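After this line comes subunit A, so read on.
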Amino acid sequence: MAILEIRDVTSGYGEVQILWGAGLTLEENKLTCLVGANGAGKTTLLRTVMGLLRPWSGSILFEGKDFSRVPAHTKAEMGLVLVPEGRQLFTDMTVVENLEMGATNRRSRPKFKDNLERVFEMFPRMKERANQKAGTLSGGEQQMLAVARGIMAEPRVLMIDELSLGLAPLLVLQLFDSLKQLKKTGITILLVEQNVQMALAVSDYGYVLSQGRSELEGPTRQLMDNQHVRTAYLGL
Partner candidate 1 sequence: MKNWLNPGLWFTLLLIALLGIWPILGQNAAAREVIFTVLLSVVFASSLNILLGYTGYVSFGHIVFYGLGGYIGMFLIERYNVSLWIATLAGGAAAALLAFLLGKAILRLRGAYFALATIGINEAMRAFVNNFAPFGGPTGIELKFQVYKAYGGAAQALWLTYYTIFALAILVVLVSFFIKQSKFGLSLMAIREDEDTAEVMGVVTPNAKTWAYVLSAILPGMVGVLFFFKNGNVEPGDAFRLHFSIENLVMVMLGGQGTVLGPVLGAVGYQRLRGFLLTNPVFKNIQLSVAGALLLLIVLFIPAGAVGWLRNRLPRLRKVLP
Partner candidate 2 sequence: MGNSGLITSLVDGVLIGVIYGLAAMGMTLIWGVMSVINLAHGSVIALGMFGIYLLFTSLGLNPYLALILVAILGLLLGVIIYSIAIHRVVNASHLSTLLATFSVNMIVIGLGTAIFSTSPRNVNYSLGNLTLGPVTLLNARLVAALAAVLVTSALYLFLYRTRLGKYVRAVANNRAAAELMGIPSAQILALSFGLGTMLAAIAGGLIATFFPFTILSGGVYELKSFVIVVLGGLGNPLGALAGGLILGMLESIIPIFLPNTWVPVLEFLLFVLILLVRPSGLFGVKK
Partner candidate 3 sequence: MKRTLFALGTLLVLAGLLLSACTPAATPTPTAVVTEAPTEAPVATEAPTQPPPPVEKTAVIGFTASLTGKLNVESTRQNDGLKLWMDQVNAAGGIPLADGSVVKFESKFYDDESNKDRVQELYTKLATEDKADFLISPYSSGLADAAAVIAEQYGKVMITTGAASDATYKKGYALVYQSYTPASHYLTGALDQLASLDPNIKKIAIVYENEKFSVSVVEALKAYAEGKGYEIVLYEGYDTGTTDFGPLLNKIAEAQPESIMGGGHFQDGSTFAKQLFDKQVAVKYLALLVAPPEPSFAELGDAALGVIGPSQWEPLAAFTPDFGPTGVELVDAYTAAFGEDPSYHSAGGYVAGLILQKAIETAGSLDTAAIKAALDGMDMMTFYGRIKFDTSAEAHGLQIGHDMVYIQWQKDAAGALVKQVVWPTAGATAPALFPLR
């Protein structure tokens, strides 16, 4: 069943249009990835879905109901969670406090203890650093924390923007590994990623966004063999 459906959305900043008709469908309990070149509009799409930007046209359906005009904090309350690009951690607060800040909505608060254990299990590093300030973590640890903080919110849909940005290969592998585990726990995930290979490797279904439009979609194995994906990205 589709939990989130984006239909033909246009949006942008001020007068500048970035999205020219993007659409995608998230199946429940699946990991869907969205790839595309820099400036293709991936982040803009996430921000529009999250409600940080208003869609100019088109619709966004959550469990079949249109919620394109619902404000961001209500969406957060409903279980739509965004792990933003650049992590956006609370650098002056400890790891645990960051996790606590993730669990601010009503559904997640009672489960804080359980979720904390779950997250520590998934990222043992976080447990080691529980009382360290987030700003003192390494880049990879920070990214882990950002994802972990997202999980703490009991998300129905977890959207992750640029999971592997600027991280060393081994860390990237670890993170993607965690993502696979996470999928098993039954969270619906939308992953936005520049690292096309890796993204496709872990996902069930993929979309390619190009210049604000959905250009291509399909099961990831299919996309991986698609020559167009390679050309669209590397320009060979």
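Methods note: a contact is a pair of C-beta atoms (placed from the backbone, for glycine too) under 8 Å apart; a residue touches a chain by one contact, two chains touch by 3 or more; residues count from 1.
On the choice of candidates, all candidates are chains of the complex that A comes from, given by their letters.
Values in this document were obtained by computation on a predicted structure and should not be read as measured data.
Touch between subunit A and the candidates 1, 2 or 3 in this complex is found for 2 only.
Of all the residues in subunit A, the ones that touch candidate 2 in their complex are 50, 52, 72-73, 76-77, 82, 84, 88-93, 97, 100-102, 104-105, 149, 153.
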